[in-house]
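Of the protein chains in this complex, all but one are displayed in their positions.
Note that the chains take the letters A and B in the order they are written out, and that residue 1 is the start of every chain.
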Amino acid sequence: MMETLFYGAAVIALAATLAALTRTNATHALIYMILSLLAVAVIFFLLGAPFAAALEVVIYAGAIMVLFVFVIMMLNLGEEGRARERAWLGGRSWVAPAIIAALLLLEMVLALSHVRDTTSGLMVAPKQVGLTLFGPYVLAVEIASMLLLAGLVGAYHIGRRFIVRRREHH
Amino acid sequence: MTSIWLIPLFPLLSAAVLLLSAGRMPRSLAAVMGAGSVGLAALCVAVTALGFPGGREAQEVTLWTWMAVDDFTPRIAFYVDGLTLVMMSVITGVGFLIHLYSIEFMWDDDSFCRYFAYMNLFVASMLLLVMADNLLLLYLGWEGVGLCSYLLIGFWYRDPANGRAARKAFVVTRVGDAAMALGLLLLFTELGTLDIQPMVAAAREQWPVGATLPVLATALLLGGAVGKSAQLPLHTWLPDAMAGPTPVSALIHAATMVTAGVYLIARTSGLFLLAPATLEAVAWIGLLTLLLAAFTALVQTDIKRILAYSTISQIGYMFLALGVSAFASGIFHLMTHAFFKALLFLAAGAVIHCLHHEHDIFRMGGLRTRLPVVFWSFVIGAAALAALPLTSGFYSKDAILLSAWEMPGIGPWLWAGGLLGALLTGIYSFRLVFIVFFGEAHTEPDRRPGWRIALPLVVLCVLSITGGWFALPLAGIFPARGHGEISHAVEYISIATPLLGLFIAWLLYLGRRIDPARFAESAAGSSLRDFWFHGWRIDALYDALLVRPFTALTHWWRNEPVDALYNGLVALSRWGHRGLAALQTGELRWYATATAFGLLLLLAVMLRNAP
Partner (left out) sequence: MDGLQVPLDHVLLLAAALFSCGLMGLMLRRNIIFMLMSLEVMLNSAALAFVAAGAAWGQADGQIIFLIILSVAAAEVAVGLSLVLQIQRRFRTLDMDQANRLRG
């Protein structure tokens, strides 16, 4: 029965992702995206990675997607935004992306065709994750923290409202 | 005993000084330098000749080694034997007279210094040519005289026609020079040396008579001689070369440069004797040329062109002599021809000079009383040219005809042809005299010739008459040639023919017994006349056969198809560049697609190579 839960969550994740990427309304796409992330969190939980599942929900869906929401609200795309998106999602532009993505999927399927393992079924507790993190991977923690600092400063600086000069840039 | 290297040095130094003076030298000084240097050289030649041992002995003087490459070490060295002495005497003697004449002739010209510079350079080169010990130095002189010929034909360069004539002369002789260079290469490769005497000796040892190699080598040398001496088929440049000043025509295109070919064959006679086929070719070339030129001279109207064709014809006689192995007779005729042809050219120049540059003989006339010195010069010159008895030309031409008669096999034909040529020579030379100096005067002379013109004319008159009595120191250089029994009939016919020519000319042009104009106006006559007038249409033949295809080819090639290859490469790289630049659209989507595509290919490769 748990396996069906897994496959159901997988289908939901896939469908939600597809939906998210084909919407014209940005907000709708975001909601579908959050749905997809939640489904993936369920999958994490089922695989015995509760810490990863919690982080997925809290940080990915809860912080990163919320950032998206803020910006979209700020940009205020509106009805004409949706009309533009509809225009851009016209017929001919699907051909090349679809073909390339399909071929890539095919290749990855071929590459994965001889994997014979199964997941172990063990649960890896947060405590173990914490011990490993601040054990062998402590350098990665430091680097990640520096990365986040850089992201913070960069985002603040780039997002500032500069004095817009009268001269137009072309 | 003077050092013989002084002889070419005087004119060479004078030429250098005159060239470097860039025309700023006062005229009198230039005249003294120009004529004086050649005069000094003539004096040195005279002194050398007086002290000359005669016979087989020759002087050899080595100045320095020109270059030393492996076993090829030509030297700047002079070899003076009897043959060289004859040539040097002619060059400096006649040359000095012509330089003296030029002072007055060219006095009004702006480029007085340049003229004498080129003339001296020419004399120096010609002396180098005849005094050279080895064929390489001879070739240096050969090229030098070719250069000076070009410079002097195109002396009045502001008229493009003169430049064309000079270029024509240069290009046509170049064809011969190329053949000669090949001949030199062949001789060096086979015999190992270019020094003339050792080379001929080596050839005698190595090559049997009639073998292919001597025939080939001598044929190539003959090519060079034919070009320089204006024989068939490379004779078309000489009539056009009359565009230069008349003393130039006298010196270069009558007395000296055009005889360089004859000298070459005579100097390497040892080689030519090993190749009877080539000698026969020489004889036939001489015969055909002398006849062709004689017919053409019959109908010319420009006074200098008549003399030019006459020169071609007379050199044909020299070639005929060489071809029947009568080398000494050929050189003898070379000397006498230098005298009377220079005389005729200088006299013609005096006529042109005094008639303010009139060249057409039918616009002259009656000059017998007005320019007496010139008239007598012309008469004596024409008599020598026609080989009337007791003139110098008579002795030399007679010797040639008799030697031709004696040749086994083709001899009588050669003799008959030479005889016909003599007849025609008589006709055209006296035609010239009668038209220019008798009858009514169409143009009055506006000045008299001065002493600088008259003196050389007089000296040359004397030489044209007495030249036949000189004994040339040619014994021992050429194989002895005794004359066998020749029937007196042959001799008498040979003597009588020029007189017959004189008589016919009198009939046509002076006595007016037969009117040549009636024949010339008829249909057959006028076409024949036109044919002869244009040199048997050989110029037209060359134009159609060689010049037109060449210019068509260059015209077709003017877009440089070989360049198109390189331009094509450039175009290809530009096309590639533009193509690649087009890939950089600046759009994010496009870059993402490209990255995905690359990823696709990469995974495909990895999947192929994976186990």
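Throughout what follows, contacts are C-beta pairs under 8 Å (C-beta built on N, C-alpha and C of every residue); 3 or more make two chains touch, one makes a residue touch a chain.
Just so it is clear, the structure is predicted and the values come from calculations on it, not from any experiment.
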For the chain not depicted, the shown chains it touches: A, B
Positions on subunit B contacted by the hidden chain, ascending: 580-589, 592-593, 596
Touching residues (missing chain, whole complex) on subunit A: 2-3, 6, 10, 13-14, 17-18, 20-21, 26, 29-30, 33, 36-37, 40, 43-44, 46-49, 51-52, 55-56, 59-60, 63-65, 67-68, 71-72, 74-75, 77, 81, 84-85, 88-89, 93-94, 96-98, 100-102, 104-105, 108-109, 112-113, 115-124, 128-129, 131-133, 137, 140, 144, 147-148, 150-152, 154-156, 158-159, 161, 164, 169
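Please note the rule applied: only the chains that are shown with their structure count from here on.
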Gap in Å, rounded to a whole number, between the CA centres of subunit B and subunit A: 98
Residues of subunit B that touch subunit A when the two form their complex: 593, 596-597, 599-600, 603-604, 606-607, 610
Footprint of subunit B on subunit A - complex, ascending: 96-97, 100-101, 103-104, 107-108, 110-111
